[in-house]
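Excluded from the complex is one protein chain; the other protein chains are retained at their positions.
The first chain written gets the first letter, and so on, giving A and B; residue counts start at 1 in each chain.
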Amino acid sequence: MKLREIKEILNAEVIVGEDKLDIEVKTAFGADLMSDVLAFAKAGSMLLTGLTNTQVVRIANVLDIAAIILVRGKKPPAEAIALAKDVHIPILTTKYILFETAGRLFAKGIVGCLEKVEAGSERI
Amino acid sequence: MRKASSAVWKKLKPEVNASENILVKNSFDVDGGNFDTAGTVSTRIKSILKEQGLPSDVVRRSAIVSYEAEINVVSYAKRGVINLTVTPAAVEIAVNDEGPGIPDIEKAMQQGYSTASQQIREMGFGAGMGLYNIKSYSDRFDISSEVDKGTFLKMIILIQKP
Partner (left out) sequence: MKLREVKDILEASVVVGEEKLDMEVSTAFGADLMSDVLAFAKAGSILLTGLTNAQIIKTAADRSIAAIIIVRGKEPSTEAIEMARELQIPILSTKYILFETAGILYSKGIVGCLKKVDGDFYK
């Protein structure tokens, strides 16, 4: 699915990356815990989160996350926006809560970047 | 698991230490308590490794372990130094900090164990996954610590799997 479709499904606002809406995304990971994102989120996935600080962008960069979707109507601070522009990571923001965001995307065919956490999931 | 990786280490040790094979050697300072700049060293390390043309899995894992280690320094220590060494065989990331140290390393290694403040938790850190993540993403991981002095970490990510 194109990021543009994600934007429409979630009535999201594009904060960074208007030029990147044609990238293809298939998987997602949702969390507000940085360490869980680092442990489990996979390269090429979308990250759904309520965290808005610059660390989210740094982590997304470290992990090769395709796009950050901020949930619960959150807006990133100017520094996070500047960093996202620098490292070319799109940021979208949606008013839907994480549960609704995940539910709606799942219903349209987006799946988790992993399904379950089993022993050793970190390294797959 | 630790035993197995130690064996791998022994095989690699001469290569990692052979100075003529060192492709990159860099040292970075980390400010304790400064969450504005936290993660910048890891971002830098990632781009250095990318420039070296290393496999993306190696780049990603190195960036993850250096990021977690950097966040630990920022969260708990006064200051720290991250040393990056790259040889054809492996990426080595060594972190030395001046800080409170870890009284019980075994406990600190457990998933979910954390001494982080509420402020750190609200930033999304302090879930007690840091050292656990570092260990699981590294091919070899060493940790030592002295209370009231500081903590030393060394992580190896292999480029060529034996």
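Following the convention adopted for this analysis, contacts are C-beta pairs under 8 Å (C-beta built on N, C-alpha and C of every residue); 3 or more make two chains touch, one makes a residue touch a chain.
From a predicted model like this one, the values you see are computed outputs, not experimental measurements.
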Report summary line: Chains in view that the hidden chain touches are A, B
Query raised in the report: Given the contact definition stated above, which residue among A:9, A:81 or A:98 touches the chain not shown here?
Result: A:98
Report task. Go through chain A and note every residue touching the omitted chain. Result -> 28-33, 36, 40, 48, 50-51, 72-73, 95-107, 110-118, 121
Report summary line: Note that chain B touches the absent chain at residues 111-112, 121-122, 124, 127
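The working rule: only the chains that are shown with their structure count from here on.
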Report task. Would you pull the chain A residues touching chain B in the complex into a rising list? Result -> 32-39, 43, 49, 51, 53-56, 58-59, 61-64, 79, 87, 120, 122-123
Query raised in the report: Can you name the residues of chain B that touch chain A in the complex?
Result: 35-36, 38-40, 42-43, 46, 56, 60, 63-64, 67-68, 71, 123-125, 127-130, 132-133, 136-137
